[in-house]
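Removed from the display is one protein chain of the complex; every other protein chain stays in position.
For chain A:
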Amino acid sequence: MRLEGKGIGWRYGNGPWLFSDYDIAIQPGESVGLIGPSGSGKTSLGRLLAGYEKPLTGEVSVPGRSPNHTGYDPVQMIFQHPERAVNPRWSMARTLTEGWSPDAPLLDALGIKDDWLRRYPNELSGGELQRCCIARALGPNTKFLIADEMTTMLDAVTQAQIWHTVLEIASKRQIGLLVISHDHLLVNRICSRIIPFG
């Protein structure tokens, strides 16, 4: 029941291989840090594992993912730029309930206030949007969460608050976490295993 990439490889066009024949596995409830310099292919690896792209070589196996990638995906990814990950024409209430309906305790834990729900993305700050994106990705069927520089744009206090909530939910529901970051301190603090990349 683990998220597994076997012998996966990726490159853009005919450029050099970012990684090839790469193996990675994440157990449920485990939190893994992926650390590497900019441009080393961390985000690309995350996108492959989340099923946004098909790896050029090798394969990704996820328990519970339908073969043609329809329905709610057990692997959810949270992006670095939340303003691009929400439809600018949708109110936050509509955005939040796109995959499932988050309950009040979760919204509270993430610090999402009721009056944000009536607003539109351009009326919220990056941090506020990111909290909504996290709530949206934590549906009951989420088994693995890939956090790609999830809190890079936030201040230290907010960062701590959000990670506290996410880690708590992850350990309670046995969600496997892949934390993609270049912040060693953060990853050392929250991850049980660290994979240097690139």
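By definition in this document, a residue touches a chain if its C-beta (ideal position, glycine included) is under 8 Å from a C-beta of that chain, and two chains touch if they have at least 3 such contacts; residues count from 1.
Assume contacts and distances are computed from a predicted model.
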Name of the absent chain as recorded in UniProt (options "Peptide/nickel transport system permease protein", "Ribonucleotide-diphosphate reductase subunit alpha", "Oxidoreductase" or "Acyl-CoA/acyl-ACP dehydrogenase"): "Peptide/nickel transport system permease protein"
Sole contact to the chain not displayed, among A:Ala50, A:Leu124 or A:Cys191: A:Ala50
Listed residues A:Lys54, A:Arg84, A:Lys113 or A:His164, member touching the removed chain: A:Arg84
May I ask you to list the residues on chain A that touch the chain which is not drawn? 50-52, 69-73, 75-77, 79, 81, 84-87, 89, 98-100, 136, 139
